[in-house]
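Just below is one structure, and these are the notes that go with it.
For this view, one protein chain was removed and the others were kept in their places.
Moving on to chain A:
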Amino acid sequence: MLTYEPGTTLAHRLDPRSKLAFQIGFAATALAHTTLPALGALTVVTALVLAVARVPPLRTLYAYRFALVLLAVAPLVAAATFGTPWIDVSDGVTSAQASYRVLLILLVSAAYVRTTPVRASRAAIQRTIPGKPGQVLAIGVALVFRFLPVLRADLRTIREAIAARLGTERDAIERTTTIATLSLSRAFDRADRLTLAMQARCFSWNPTLPALSLSRRDLPVFGVAIVLAATALL
């Protein structure tokens, strides 16, 4: 699974905001271009990013395997035609080039995921988006991070209990309803307890955040991000 791993690479030392800007710039230009020279240039940039962040490409591709299936199927579907000649190669190639850029975008975002801890991303959100929306988004993301393993465990318990009572033999709609009702009522019970706990701790709109600092090494990353975004308009 693709998650943050501590390290000392250049990518780890960059500010999350410059890395986010870089990804947005990269995605913008990749979505705007599917020509072969553009794909070649984007591939070089992706390879550099992966090397700087020391991301193992094969393990990353494996983590995105479900997306890869769709990316591989799309050109086949595009190439298939009704009636002779059954296969339209040029349609397939166009779609394959379009699929390939999506793969590059996924790999670049994998470099961010691997080199940025969630608390840094949270601070970046809160400092970038002004006012209460930024606070809600940042607090919400932090809570999702905190509760994801808890709710996964809840779901596991619920499913084991259902299986122990032969609930797996029931029809799909009943199984769906049972799992959803039980997991949601547990999640909302937790939310109500969390509400009380947050009120008891004076949950406020202006908490103290971890320090983030843009340094000189972030400047070139921002510069590249702007150039990449600008090339989307070419």
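The working rule: a residue touches a chain if its C-beta (ideal position, glycine included) is under 8 Å from a C-beta of that chain, and two chains touch if they have at least 3 such contacts; residues count from 1.
We adopt the following convention: contacts and distances are computed from a predicted model.
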item	value
Per UniProt record, name of the chain withheld from view ["Pyruvate ferredoxin oxidoreductase", "Cytochrome c oxidase subunit 1", "Biotin transporter BioY" or "Tat pathway signal protein"]	"Biotin transporter BioY"
From A:Leu31, A:Ile87 or A:Leu219, residue that would touch the chain that is not displayed	A:Leu31
Option touching the unshown chain, where A:Leu39, A:Val52, A:Leu151 or A:Val224 are the choices	A:Leu151
Residue touching the undisplayed chain, where the options are A:Leu10, A:Leu143, A:Ala163 or A:Ala230	A:Leu143
Chain A, residues in touch with the chain not shown (by the definition above)	1-4, 20, 23-24, 27, 31, 34, 63-67, 70-71, 73-75, 77-78, 91, 94-95, 97-99, 102, 105-110, 112-114, 116, 118, 121-122, 125, 136-137, 139-141, 143-145, 147-148, 150-152, 154-155, 159, 172-173, 175-177, 179-181, 183-185, 187-188, 190-192, 194-195, 198-199, 202-209, 211
